[in-house]
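Of the protein chains in this complex, one is absent; all others appear in place.
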């Protein structure tokens, strides 16, 4: 259950305070130019210590690749990689060895395994998502060739919403501020709220929206393997995720069928910004409440979805809880913790989306223009 | 991709207007008393023609079991079953052979496969969910032994919400009305809305809430196999599903960590209705915003989640669309269709929840008190 | 564990004396012309009652397809099928309900499941292989298009061997006699031996050799998914199989590396019968001790392998055994049984080979010239 994917697969390992986080990407096609700088940069996007909004822990998170590459290209062999853990303050957890922290996985791991590594949450730590970012970055390298573009951003923090629709914004601006919200004004309001939470030793949650452009029609599997079910499972597997919807999602019930259906129409009046992704297709839809997926299969329109995240469970204030013997005790969290996961979760959402999409494109048999094997008679 | 589950697995087959819907349940433990009446009754709960609110199609949906049973018990061998299709009006679809119905899967199947069965939506029809109800009913038979109880109900239709919390209602009342809402007053408002939609040839969506009680702590897999990720994938695979959240879900971002954390406490003051499920556990939580799952693993509290459904895409009014050649055409839907899927989706949500839970309990190695194999020295 | 394959998958169900044997083929590409007569004929090849050498049971074994087809072609949806059991004499097994037959699976099923269907061996009966023959016939329909040709034959019965090499015979002659051996003289010796065994109420085993021609280079997966490992697992899963080897197999140890290596050479002097399969390839090998597979991946030469089968465990003479209570008892087998499985196992070996090969060609991304989906921009 530490493996993700069907053809393009990531197997991850590692604990927060163990020797290393690492993984194996299996099923990656041969011939992809392997841009290590791009991958390292994706890791740096989720790294702590990027701004005041995130934990002051400094983790270099430098990835070492151990296999699967030859002369700068993927060979089709599994790509093993590790990121050494450094700068871990395991002593911060000495007092918590026998305590169940509220809304963490301490109690459930103890009940499942009868043993657990208490240092930094062990395997349940969000530090595990580093491996996902490596896998996602490799998938992104491949998706660039089609091209399929994935862009996530923070659309809600606490009760502060980004107004309107993703089409109203230049999503690339999301990377220009610490909160990763494409509207500067909203971003600064979100920042203010997070700083307030931090000053109170409290935490806050939010919502990330993700948009995927360039997926051709026909990607997705019927029945149990619907594309949105795979995306949903991928997103809900991220630490602190509480919900997932796509297209108009939880708002869909408010619209009647006649309001909500996406009418097909000939692709005559292509809007300019559509030209890149849908220029050669004779059919398009007037609206896109479906979120680019019908019957679990992509229809060539933009795919978009939301992921809800709860507030961080570790508070820098006292909380009552119980210990492993059932006794009430007072918990004083030490350590360096995020007041809000949203900014750092944006690249993780993108990574999981990239792995899911690339895996599904391979399942659908869609070939990219990289150096494909010569399987026809030589 | 027509197989669901890891150990307890359902493989389904069949099209809306083909010879039969059917499936194979593999991995079901031996020794379960096989109550065919219970299973047939579960099928009847999703059957069309139950009330004015649903399609007037009459489908008997009688299931025949072909294998895996001996003297009234499961043997551990795969359970094959079929439900013959009857009373299909395939001629209703003659006009639609070359037309892409809006917000249906016609276009995406055509793009994926280059061929499709247009009669009643073929494989993409919700008639496929009959097989899920059979699989779910078998899982429910097994879960009864622990006991684990699963109860879903309609909590929203259009803009009509069931107020408050599931704990405020007697959920068994949901089966006492056609809409499957546990509050009679709300149910009648929902019914009125659906009837209005039907009279206008329009349709409406809604939300189903599901509550699972009796799951012991320790069920769920870390990282990619989190229990809520599996439930999310299962629910999003249901036709017309648009979103999934668990616990306080999309409301979680509105609460700070200090408001939202579920404090652990000794299990001294057990409320009476808890006694059944949690009587022997020394630790419980004061609140349950987590929805019974922490770090992807059950903590012994109630598991609850919501599933959003869009309005039915088939309207009994004219819609413009395009045909397979890209020409604009006017679509006149014939046939007998639901104005709202919610009432019939309630047993499907339960079925998918039952299969997911039972599969995960087997993954966790939890044994039920049915006739288990004598694997110790004979 | 009742599912076979990675992309092209067969899930089978059914017991010897249950209502039906059946299965689901999932992952079959869309657009294959579905020749039902060919499939039924493949079933008839494994049917009992074909000659004096096989059991006199008459089983029509008529297959009904329930889904996955539209206007004579596969649609990409799962293909469900059933074969009703008829002419079962379950009463023959009444005395054996509590008895463990020697070298059958009665005891091991009882120990694994704590319950078993004793009629005709239940799930462990070779009658289950009907479903494999259906799956294999569908795979053969697809493989014909490349073309890939699979031909198995009986190469040993008891101590009677077919002399020499498969290249010395016209393999199509195997279908011209009851024993399915391509040499008439050897076939008649084998028949005489089987008839002698039958007259004594005894049974005998043998070896089946299988040759696969037309597989292009590059089919197979490295490390754990080697093509010969997949073929081996497929063959060893057939009832009564005791061994598998490929190329020079168990004779390989007798040759030194310098004798055994298959030298590469330019493909200049193509032998006539090679032209069909290897005409466009610039490289071939001088010998083929490798059996067409190097490092787990096909090299374009003929793939060939052997499967050893033990003698049938059911004897028409008395045997001592024990019952479920551990008491010694005398077993009098009733029923109609094969004195030798070899003739009927030939089509089963071919079926498993066909499913394995087609699955691996899909894994390798090799496209056939049937109606493939239009996944490029429409």
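Remarks
Per-chain residue numbering starts at 1, and chain names A, B and C are given in the order in which the chains are listed.
Note that contacts are C-beta pairs under 8 Å (C-beta built on N, C-alpha and C of every residue); 3 or more make two chains touch, one makes a residue touch a chain.
Since the model is a prediction, treat every value here as computed from it, not as a measurement.
The chain omitted from view is touched by exactly one of C:156, C:186 or C:213, namely C:156. Considering A:76, A:120, A:136 or A:249, the position touching the chain not shown turns out to be A:76 (whole complex).
Touch with the hidden chain on the side of chain A covers residues 1-3, 9, 11-15, 18-24, 26-27, 30-31, 64-70, 73, 75-80, 82, 111-117, 122-123, 371-375, 378.
Looking at chain B, the residues touching the absent chain are 77, 216-218, 222, 278, 280-283, 364-367, 373-378. Residues of chain C that touch the chain left out of view are 1-4, 12, 100, 102-105, 107-109, 111-112, 123-124, 128, 156-159, 197, 202-207, 217-226, 228-230, 232-234, 236-237, 239, 242-250, 252-258, 260-266, 282-283, 285, 289-290, 293-300, 306, 308-315, 317, 319-322, 326-328, 364.
Assume only the chains that are shown with their structure count from here on.
Averaging Cα atoms per chain gives one point for each, and the point farthest from that of chain C is the centre of A. Here the spacing of chain A and chain B, counted between their Cα centres, is 27 Å.
For chain C, residues touching at least two other chains, in rising order: 77, 373-375, 378.
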